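Dropping a structure here in structure tokens format, bear with me for questions.
Note that this complex is displayed minus one protein chain, with the remaining chains in position.
Per-chain numbering from 1; labels A, B and C assigned in written order.
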Amino acid sequence: MSFHTVENLDAAPLDRDAMAKLVAQDIPANSFVNLGIGQPTKVSDFLSSDSGVILHTENGMLGMGPQAVGDAIDLDLINAGKIPVTELPGTSYFHHADSFAMMRGGHLDVCVMGAFQVSAKGDLANWSTGGDDAIPAVGGAMDLAVGAKDVYTMMTLFAKDGSSKLVPECTYPLTGLGCVSRIYTDVATFILENGAVYVRETFSVSLEELRSRVPVELLTYP
Amino acid sequence: MSFHTVENLDAAPLDRDAMAKLVAQDIPANSFVNLGIGQPTKVSDFLSSDSGVILHTENGMLGMGPQAVGDAIDLDLINAGKIPVTELPGTSYFHHADSFAMMRGGHLDVCVMGAFQVSAKGDLANWSTGGDDAIPAVGGAMDLAVGAKDVYTMMTLFAKDGSSKLVPECTYPLTGLGCVSRIYTDVATFILENGAVYVRETFSVSLEELRSRVPVELLTYP
Amino acid sequence: MLNIAQSADEAVSVITEGSTVLIGGFGTAGQPIELIDALRRHGAGNLTVVNNNAGNGDVGLAALLGAGLVTRIICSFPRQVDSYIFDELYRSGKIELEVVPQGTLAERIRAGGAGIAGFYTRTSAGTPLAVGKESRVFEGKEYVLELPIRGDFALVKAHRSDGMGNLVYRKTARNFGPIMAAAANASIVQVSEIVETGALDPEIIVTPCIYVDTVVQIDADATHGKARA
Partner (left out) sequence: MLNIAQSADEAVSVITEGSTVLIGGFGTAGQPIELIDALRRHGAGNLTVVNNNAGNGDVGLAALLGAGLVTRIICSFPRQVDSYIFDELYRSGKIELEVVPQGTLAERIRAGGAGIAGFYTRTSAGTPLAVGKESRVFEGKEYVLELPIRGDFALVKAHRSDGMGNLVYRKTARNFGPIMAAAANASIVQVSEIVETGALDPEIIVTPCIYVDTVVQIDADATHGKARA
């Protein structure tokens, strides 16, 4: 793929819906995709029905349809976030070992996950803040990180204290090494290639401002 | 189980059918059983329908019925010996990895296999005569040897040259180590326990004659 | 031979103090809640439980933990918004926790049933969950050695059983059931319906009867899913 870096200085920062929509537009047609729990789930709202994208949920289903409402709710039919969903024509069910074999075996094209931090090398931290008091809980995050051909992450670029979540080295406990290929944030999207970080586009901020606040070398496409 | 050693001096040596019948009688009711290709397949002819024994065939079926004849022949329904068989009520089908997981996981109660040699420690040799010119071919024999809770073997006790096939150490290439628990032969049945070999019964020969021809210490039950 | 129990209480009565119990379910889908409740009433303690989560609210697995019967839990995602019973036990040091990535948990259980003594997975390599585990490089990438999980017992919820114990599941309620049934010395299964042997198409059976020891029919209306087709 070839990109061209764009500074959208006049654009507003992306809200959650806009970020989800951008991710949805970027998912190649006919991909097999897993959307992580939380914010990434929203991406499905923006996948057009003619995209051919087929959704996997790691609790054992390929061909997941939209969230179930009303009479369509069936508590035996849920996604990884334990939300009732629907099945589409061509759905299949399988047990947990088969489902994670599908992930770990590299068969999914894309997974989308939230992130606490992503390093310039694509290391991902999204399962634990490492607090002394924290109860560890990882779910399927580590399996998705190593399994999907492409891992897209979604996060705000800056933490509440203003620090960048795109970092030279993750300080939070790692989920996976060198696995992230794209970072979608409210103010910029980044492409990670061969250990380098490229800015694809900005929203509301300039490249100069980004470079002043993100402690990672940011390259641009011509 | 407790046994009592019996010398049946007046009995004829067991032919193949008689040996198969004896094995069938000894298989505990309601066992899950795999019968190896060749001679052990005959055991199924002597399993009574009220024994509750359920047959596994490693090409992916549990609940195998008798050999198919006439119109019942379906080339998609065969056993490990590639012979057309039938399905019984309660049959299930599964792929090869699931089928061998069932074997290797220790879920089968008994498997019955032919043997070239069995050692006093229960080592089994039944896949290769080790000839320089031989093309190696193992099939599922090694998986059965390690997988079933009990491995019964069927063979003539003496080779054409008169040498015993129950040996101190196998000279043929091994199939599995310490796996055999019973040896059914034309002239005697043996129980292997804790590295010792017990004679359970003889047919046509005396214990004394057995001991003179079998180069392994043979114990008896009181 | 299949044991058909008359009640959940009878079905779990064989479970002994100190057992490792694999418990199926992901959320409420496939959760054998009547069996879990019966296990709590049964009262065998010092249990190790393997489940994806560590209980929600104060019912089912959470209540089993709350009754003090579980001393160790192996799971992928203990912390949830309503896992307060587990949280309290954990913080007060009353329960031991082993956190395992979800796919590694599933594969370790599968290995337990399949006679695999260990396997190498990329999952968790280079992360805190690989600390203390052996790792090894294959074709330039680091993999972690993981060991099988087996249970003395499994508690599983399936949709239908036949008279021999062949099982089918329903939608995403299948989740851990098939691999847990295979990895336990004795599998205890609650089903919505027991049908005649031969009534299930051999092509659609998910758990062959060799993996099932006890089945108990629990009225579908009493279960937590929608009425089953």
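One rule holds for everything that comes next: a contact is a pair of C-beta atoms (placed from the backbone, for glycine too) under 8 Å apart; a residue touches a chain by one contact, two chains touch by 3 or more.
None of the values given here were measured: they were computed from a predicted structure.
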For this session: List the displayed chains that the omitted chain touches in the full complex.
Result: A, B, C
Problem set entry | Candidate in contact with the missing chain, chosen from C:121, C:161, C:197 or C:214 | C:121
For this session: Tell me which residue among B:93, B:116, B:152 or B:184 touches the hidden chain in the full complex.
Result: B:93
For this session: Write down which of B:13, B:60 or B:89 is the residue touching the left-out chain.
Result: B:60
Seminar exercise, completed: Residues on chain B facing the left-out chain by the touch rule are 57-61, 73-79, 82, 87, 93-97, 99-101, 103-104, 128, 133-143, 146-147, 173-177
Exercise. Which residues does chain C use to touch the chain missing from this display?
Worked result: 107, 111, 114-122, 136, 138-139, 141, 143, 147, 168-171, 201-204
Seminar exercise, completed: It is residues of chain A that touch the chain not shown, namely 30, 32, 52, 54, 56, 62-63, 87, 89-94, 101-108, 146-147
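One rule holds in what follows: only the chains that are shown with their structure count from here on.
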Seminar exercise, completed: Going from chain A to chain B via touching chains takes a minimum number of steps equal to 2
Exercise. Which chain pair shares more contacting C-beta pairs: A-C, or B-C?
Worked result: A-C
Problem set entry | Farthest chain (mean CA position) relative to chain C | B
For this session: Just give me the whole-number Å value for how far the CA centre of chain A lies from that of chain B.
Result: 55
Problem set entry | Rounded Å distance between chain B and chain C, as computed from the means of their C-alpha atoms | 35
Problem set entry | Multi-partner residues of chain C (at least 2 other chains) | 110
Exercise. What residues in chain B touch two or more of the other chains?
Worked result: none
